[in-house]
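Have a look at this one before I ask anything.
Yeah, one chain of the complex is gone here, protein chain that is, but the others are all in their spots.
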Amino acid sequence: MLEQQDKLLDVQNLWVKFPTRNGVFDAVRGISFSLGKERLGIVGESGSGKSMTGRAILRLIRKPGIVTADRIMLHDKDLMAMSEREMRKVRGQRISMIMQDPKFSLNPVMPVGEQIMEAYAAHATASKADVKRKALDMLEAVSIRDPERVFRAYPHEMSGGMGQRIMIAMMLIPDPEILIADEPTSALDVSVQTQVLSIMDRLVQERGMGLIFISHDLNLVSSFCDRVLIMYAGRIVETCRADKLHEARHPYTRGLLNSLPRLTEPKERLDVLKRDPAWREAQSVSGAS
Amino acid sequence: MSNAELGSGEKQNLRDWLRTETPTSRRHARIASLYQGWLTLKANKLAMIGLFILVFLVLVAIFAPLLAPADPFEQDLANRLQPLWGEGHLLGTDSLGRDILSRLIYGARITLYIVTLVAMIAPIVGLFVGTVAGYAGGWVDTILMRVTDIFLAFPRLVLALAFVAALGAGIENAVIAISLTAWPPYARIARAETLTIRGSDYISAVKLQGAGPLRIIVKHIWPLCMSSIIVRVTLDMAGIILAAAGLGFLGMGAQPPSPEWGAMISEGRKFLLDYWWVATVPGLAIFTVSLGFNLLGDGLRDVLDPKDAGDA
Partner (left out) sequence: MSVTIQSENGRRASPIFSVVATIAKTLGTIAITMLGLLFITFVIGRIMPIDPLISILGERASKEMYEATYIKLGLDKPLVVQFFYYLWDVVRGDFGVSRLTARPVVDDIIRVFPATLELATIGTFIGVFVGIPLGVVAAVKRGTWIDQTARVIALVGYSMPIFWLGLVGLLVFYGILGWVGGPGRVGIFYVDIVPTVTGLILVDSMLDGQWDVFRDAVSHIILPASLLGYYSLAYISRMTRSFMLEQMNAEYVTTARVKGLSEWAVVWRHAFGNIKVPLITVVALSYAGLLEGSVLTEIIFSWPGIGSYITTALLSADMNAVLGGTVVVGLVFVCLNIFSDMLYKFFDPRAR
């Protein structure tokens, strides 16, 4: 158990609901977890509510979606009690988020440099020259060789790997304490995935940040994170240390693990995941560390 | 689904059958999706107002002889330019003493006639040109789209005016002229839809089964273009009504003594300052009907073209 002061984030009983014509759809159903200065993985299939969880922490669920929680504590402040104005000071500066596909998550008609500078200038008062220097430094920090040129370029002139590095630079430039990475490598070519991940990992470690890594990729999460939450149908069904993932007991997790091909143990036919309706109804497991 | 229950249970069953997410047949799926669309449309108050206006227009046109208090053509020079709420003339009389209300009621027929004809000509021509261009591609596409662009390059009303001037004034020629200016947008829409559909896998599957281009266009592409065309037609109707009224106003549409609304405004214009209602009342009628089409079209777009409606 972490001591209270080591906890960066503490989420209690988080719900995300969407009213539809056929009743209310619960995307996230009362989950609780906490985050220290660690790399926390959230794994689940699509529709399990993992992305919604990330966005709900930043209170970025758009209407008509509704977020409720007993509390979302960032240190000793409850994000749920904050005004939109206070929340804007949290976003970017204290909690930041990297999204899936740089092709869509970067503004196509604004030069890269301007987008990065804007992320910094939103929270700091500095001269334009200083902001620019800072942005160029940041581009260098994400291993971009020719920062000056990238600074002037438009997003469509960048490859996917390059775009995601820009995204990392943009999200880390205000020096946040927590980074939420929502499937940061799923849209990238396999060849650049590791590169981007290692850049992100290095920066997160250097700065002593907490990382929430959202992914559908069990292998990736188990090798990259310290701790894993497994989500199913809007609930956390299991939580464990990443290196102990193969010892996971929940049938859903076991099912996921068994449906992965393994080079060392080739199989004629991979197992198909069978879902038990009872999982949906089971109580959420606490994700407190 | 069990059919054992009776009474209110049966009604409930029907609703369930209509709202199912697992349809049992193609017809079932179609009816269920129509029902879903109807529910969405019904929730849109403005669209329902529009629908109400149009149903009202159709009823008035059908039952004009029963509804009209007087003969729309009968002149009564002794009682000319009677005020609103006058005795025997609810909306007053025009400069020849004709009952304005009766003329409005009969005018609904003319409006409906023009709108229906144009709605039958322009979208069909456009759909045909657009799908052929999109499906054939190559030089056929280039030529057809160039022609479409040329027609689009003309200002609509001016082109219609020039055509009517050439063909002679009158309702039929007004219809032809308006249709000639109204088809190009449909061709554009149909072509765009065809281009996206043409490349899809299920068209390849149909092709593999040996379907010829005619069958593919008629059976597989046209039905899919329908929803965007319907939305466009509904929204276009208002423009068509305004264009027809504009032509009538300029004396290029329906000829006197026909009780066409635009022509009625034109007649009343001379007496505007002293007898304002003579020109104002037909204008309100035009406005109401075209607003009805616009309200309904706007609602239909939310149902049939959910791109614009989003997730809310």
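Details
Read from first to last, the chains carry the letters A and B; within each, the first residue is number 1.
Criterion: a contact is a pair of C-beta atoms (placed from the backbone, for glycine too) under 8 Å apart; a residue touches a chain by one contact, two chains touch by 3 or more.
Predicted, not measured: the structure shown is a model, and the values here were computed from it.
Contacts of the undisplayed chain with visible chains (whole complex): A, B.
The chain not shown here is touched by just one of A:52, A:150 or A:242, and that residue is A:150. Taking the complete complex into account, B:155 is the one of B:65, B:83, B:137 or B:155 that touches the chain left out.
Check B:100, B:231, B:279 or B:300 against the missing chain and you find that the one touching it is B:279. Within the complete assembly, A:106 is the residue of A:106, A:240 or A:285 that touches the hidden chain. In the full complex, the hidden chain is touched by subunit B at residues 46, 146-147, 149-151, 153-159, 161-163, 165-168, 238-239, 242, 245-246, 249-252, 262, 265, 269, 272-273, 276, 279-280, 282-283, 286-287, 290-291, 293-295, 298, 307-308, 310-312. Considering the complete assembly, subunit A touches the hidden chain via residues 55, 58, 60, 63, 88-93, 96-97, 99-101, 103-110, 118-119, 122-123, 146, 149-150, 153-154, 156-160, 162, 167, 170-171, 174.
Methods note: only the chains that are shown with their structure count from here on.
Per-chain CA centroids place subunit A at a distance of 50 Å from subunit B.
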